[in-house]
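Working notes, beginning with the structure itself.
Note that one protein chain is taken out, while the other chains of the complex remain in position.
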Amino acid sequence: MTNNPNTTVEMAEAKLESPTLIRMKLMWRSFKENWKIFSQSKIGMIGLYIVIIFAVAGFIVYPILAATVWKTTSLNAMVSYNPVTGYDFLQNNPAPPSWAHLLGTDPLGRDILAQLLYSTPREFMLGIVAALITVIIGTLIGTVAAYFGGALDTFFMRVADIVLLFPFIPFLIVISGMMQVDLLTLALIIGLLSGFGGITIVLRSQALIVKSRPFIESAKISGASDSYIIVNHIIPNVMPLSFLYMMFNVTGAIFSEAVLSFFGLLNIKMSWGLMIYTADTAGYIIGSNIWNYWWLWLPAGASITLLCGAFYFIGRGLDEVVNPRLRKR
Amino acid sequence: MLKYIGNRILQIAILLVIYVAIVFFLLHAMPGGIKTLLISNPKLTPQAQEAIIRAFGLNQPLWLQFVDYMKNVFTLNLGISFSYYPTPVWNIIAERLPRTVLLFTVATLIAFFVGFASGKSLAWNRGKTTEYISTIVGIITYTIFTPLLIFVMIWFFGSFLGIFPLNQFLNPDLWIHTRLNAQVIFLYILLTMLIIGMVMLVSYLVALRFSHKVRTRRLIFYLSTIIAVVFSVFFWWVSPVGIYAADILWHMVLPVMTVTIISYAGNMLVMRDSMLETIKEDFITTARAKGLPDKVVRDKHAARTAMLPVVTNFVLSLGFVVSGGVITESLFSWPGMGMTLLDSTLAKDYPLAAGALIFTGIFVLFAHLAIDIIYAFLDPRIRY
Partner (left out) sequence: MKAVLEIKNLKMYYDTQAGQVKAADDISFSLYEGESMGLVGESGCGKTSVSMSIMRLLPENARIISGNIFFGGKDIVKLSNEEMNKIRWAGISMIFQAAMNSLNPVYRVGDQIIEAITTHEPDITFEEARQRVASLYKLVGLDPERMDNYPHEYSGGMKQRAVIAMSLACNPKLIIADEPTTALDVIVQDTILRELEKIQKKLNMSMIYISHDIAVIAEVASKIAIMYAGKIVEMSDSVTIFKRPAHPYTVGLMSSFPSIRGAKKELVTIPGEPPNLLNAPDHCRFAPRCPFATDECWKKEPSYEEIEDNHFVACFHPQNLKKQVRANVG
């Protein structure tokens, strides 16, 4: 209660910075260190570049193009580049690439490039949302199971064993056949289904390692509650691993969505997989020479491959950051 | 050893029960619930509907429905298919399951051996260019969007090279004149392969007991295998139905190749990494110090031990390979479980779709069990 700054406690407090500031500084420093390690991994960097290219294309280039070049209400008023409904009737569709349509048009007359770019942010969102849900569930369950042990632990591990073995795509196929699945629902389903699987096992092992460290003991002795310890001590220490697995989950999510929409099982308007589906059902792929209408399936297929691959590569690059054993000496 | 196997069988059995339970609850969570699933077919007569309601106890409280469902599944009563009415679901599945099993097993075996051999030599002779190319090829085949791969394969082998047939199981023109049942021929092919497999296994064990010289053992094993294969081929050749069997096998080539390509990269990459780790081990230095020839050290010591993580990894990638198999079957119209799953879903044939889902899961669990047992044979440390 005294205003005298010479009291020991106040003096000590005055010299300390706020704990949040310290935490931020530490985080920044470790981020810089990890970045150095990550940037040495060729494969991680390639993945990162590809992701950045796609992100820029989808989130920046497309909106700009949509607002300017493609919404022209000039002479070609009928030619609108709306990827979903912009049918260009002025030519023989599907048309090969030309200056008007850089990647050609699909059987219904819609611009392929517009479709590609329109779907990009959606694929991103799908992948990241699904992966986030997976990781959140997996981290929570993994750490709780590791922390409390016993029957809870065994139960979740058994469930994880099965989910791990699940033939994932068949499940998704059946589910999407029985109910209407749009992008958000798909992300939720993928997130829920994978959240209980392999990621739980990995994170639980990691949480067990963290739990055995002395500072957990001291936190308990100081009277910290279980939830406090889990949230503030264990989870921050397993987060790098969570983040790593998130990358692999994004790959899986985008891939699953592509497969499902390729089979026409999803209730969505436009996605890369759907582009190939449109081409396939219109009969332009199987049977004839597929290269005749290459722009109908190759750009979409390549995008799926590249984006999935890119996140996988980032995951492999992160592997070296998180797993010091793998680092090159 | 037997105890270990018995233990694993028990665990898998428990997992099986849990799996079916999960499927049940999942199906019930769909709009309409399990009742709709089983009887919402307009083709079903009211009596038939009644029969199903009774068999599955659909008017009872949920947990009783659950018990009845489990009972029914384990007695192979999965309801009646909508699109193939009035065929029971089980009949359809029983017909198609062996085809998927064959496709999957053959592709897996080839993918394993090719991945194993290439990973082994890549790690042993670290040449910059070959390693680089192989890694790139591996990554491409691993990440490529499966339908994309299939398009290219269909074009390349079907149109461009014009060799293999592009879809289905058999050539209808060929079969139209006979009264033969394709399924029967197929099962006989399966039987032949099983017999050859048994011969290989038995000759391997006999060779092991009979002699201690590596040369003699190899002689026994390879000779028996070659005799069995030649004999089988000859048998089919002279039989009147041989040409039909050949037709089926010819149609199998592309799907098998596709699934092999999908699963090969995983094996190769893991094997290479595992070999690189194993080579650093002390017992490899000891083996070289003993004056053993280079190839012996590589194959008998390094590869044999490095193989273990590949087998483990294989279990984890089962889901991925099965998914790839579903896509492959659909695009090649190979009438197996995968195609059944997709078609029944698209046709809203819920009982069949559910049944296909359950059996795909069962198939995966059995594959898991088989691999666990094989692993126990390979690694003496875990047998106790």
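To keep things simple, chains are lettered A and B as they appear, and every chain counts its residues starting from 1.
Everything below uses one rule, namely that contacts are C-beta pairs under 8 Å (C-beta built on N, C-alpha and C of every residue); 3 or more make two chains touch, one makes a residue touch a chain.
Since this is a predicted model, take the numbers as computed values, not measurements.
The hidden chain, counted over the whole complex, makes contact with B. Checked against the hidden chain, the listed residues B:95, B:299 or B:379 yield one contact partner: B:379. Interface note: of B:120, B:251 or B:301, the residue touching the hidden chain in the full complex is B:301. One chain is missing from the display, and on subunit B it is touched by residues 212-213, 281-283, 285-294, 301, 304-305, 378-381.
In this text, only the chains that are shown with their structure count from here on.
Taken in their complex, subunit A has these residues touching subunit B: 158-159, 161-162, 164-171, 173-179, 198, 251, 255, 258-259, 262-265, 276, 285-286, 289-291, 297-298, 301-302, 304-305, 308-309, 312. Listed in rising order, the residues of subunit B touching subunit A in the complex are 15, 18-19, 22, 26-27, 30-32, 37, 139, 143-148, 151-152, 154-155, 159, 166, 316, 318-319, 322-323, 326-327, 330-331, 338, 341-342, 344-346, 348, 350, 353-354, 356-357, 360-361, 364-365, 368.
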